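One structure coming up, written as structure tokens, with questions to follow.
Missing here is one protein chain; the remaining ones are kept as they sit in the complex.
This part shows chain A:
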Amino acid sequence: RALQRGVPGAPCARHFSFPPTVTSEQIEHLHRRFKQLSRDQLTIRKENFDSIPDLEFNPIRGKIVHAFFDKRNLRQESDGLADEINFEDFLTIMSYFRPIEMNMDEEQLDRFRKEKLKFLFHMYDSDHDGKITLQEYRNVVEELLSGNPHLEKESARSIADGAMMEAASICVGQMGPDQVYEGITFEDFLKMWQGIDIETKMHVRFLNMETIAHCY
């Protein structure tokens, strides 16, 4: 029914590598949301995210917004940041949060999980060099703790340092006194998330589940 109507400006669902479980109705919902954020323009810039009041309270809003413009997340060949994104890019970012499907096999599940973890990895790795260095780690911790005005920078820093050392010991084991830990690579990052079934938690679900297909 929704497809017959057609929404001007919304690309057809077939262009995306979306699984069939994302319905055209859900894409329409997202398109409406996109139009609202972009104020009826075809692209969104960083400033457009300022119009979301609830996002104010999120300590890592900078990183989240940044993630939308990160070319690595947008699956583009080049590196760096895009200035503006269109609806297709918006959907690409949203696809990192799609829920798990019932008929996925081991390999697909693994790929699915890696994609989501890569998204989180890119949030930490702000200089795009493929490693989370101590400075970047400190950066994230400081932002997360920025809600507390009484916290001194020193404390945040020492917490970050402690966590980084912990991470190093998980990834590399015992280090010699001269060894310098370069940074957490993506493989190490994966190791640290072992046992956490992120694929069942890192998703946003649409409320009206289409059960009609199942019910008869």
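The definition used in the following text is that a contact is a pair of C-beta atoms (placed from the backbone, for glycine too) under 8 Å apart; a residue touches a chain by one contact, two chains touch by 3 or more; residues count from 1.
The rule we apply is simple: contacts and distances are computed from a predicted model.
> Given the options "GPAT4 acyltransferase", "glutathione transferase", "Mitochondrial import inner membrane translocase subunit" or "Protein YIF1", which would UniProt use as the protein name of the unshown chain?
"GPAT4 acyltransferase"
> Using the touch definition from the top, which of A:88, A:129, A:166 or A:182 touches the missing chain?
Per the contact definition at the top, the residue touching the missing chain is A:166.
> In the full complex, which residues of chain A touch the absent chain?
So the residues of chain A touching the unseen chain are 1-2, 5, 26, 28-30, 32-33, 36-37, 49, 52-55, 57-61, 63-64, 94, 97, 100, 102, 120, 123-124, 140-141, 144-148, 151, 155, 158-160, 162-163, 166-167, 170, 189, 192-198, 200-202, 204-209, 211-212, 214-216.
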